[in-house]
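Notes for the one structure printed next.
With one protein chain withheld, the remaining protein chains of the complex are depicted in position.
So, subunit A:
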Amino acid sequence: MSIEWLLIKRDIAKLKLQMLCYGGITLFGLILLGYPQEQIALLGGIVCVFSMVAFYCHLVFKNVVLEAKENNHLFLMTLPVTAAQLSLVKIISSLLAYLIVWLPAFASLFVLNVICDYWSSGTLVFQVQGFALYLTAFALALSVAIVSRSEGWTISAWVLSNLIVVVFLNIVPSSDYMQKAFSAGIVGEIGVVWPETANVVIAVELILFAILIAIAFVAAVRQKNITR
């Protein structure tokens, strides 16, 4: 087994508690979301948003920033890896840890839309746009943490990413294309409505995600000194 893979496994194991906690909270939120009462479903949505956002903040801080702050990097750098390899390990392990929670949650949305056939036809497309945005917000926090290794800049990135999520939740549901999708009918009757504009929004989110992750990778490869 390569040293890099060993360190990735170590990171994932180190994040196990957070993955379980936030994964559990997300699952709980999804269950509430499927509850046939509007207030409880809304609460479920809030719990889901909280856990997906709080998880990447916690994950990035624990896996990247805290290790740099506590000088664990100096110890890790005595292992047979370069600074670039160690940074790549951090990116990959953070990505894997986030996706391990994100992917099942994302898949659950499709199941919920089948089960809750009384939901509006525009619900799924809205949820998918939201989940794509979590990836972008996570990538923003991660890339800033990898590039800066600074608590201050990482916290700024979190605040910015949270702001983007809040703006999304306020603007997108009231936009014309989503209003049309929401008012088209319910899933049980007309199925899922998927406006073209939503594809553009998702594409932009995923492109931004890819760019931010690429920036983190480039910064990692160029990393020569991560010790203080």
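Keep this in mind: contacts are C-beta pairs under 8 Å (C-beta built on N, C-alpha and C of every residue); 3 or more make two chains touch, one makes a residue touch a chain; residues count from 1.
Assume contacts and distances are computed from a predicted model.
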| item | value |
| --- | --- |
| Options "1,2-phenylacetyl-CoA epoxidase subunit A", "ABC transporter ATP-binding protein", "Copper-exporting P-type ATPase" or "Acyl carrier protein": UniProt name of the undisplayed chain | "ABC transporter ATP-binding protein" |
| Residue, one of A:Pro36, A:Pro80 or A:Gly152, that touches the chain absent here | A:Pro80 |
| In subunit A, positions touching the absent partner | 1, 3, 6, 10, 14, 70-72, 74-75, 77-82, 224-225, 227-228 |
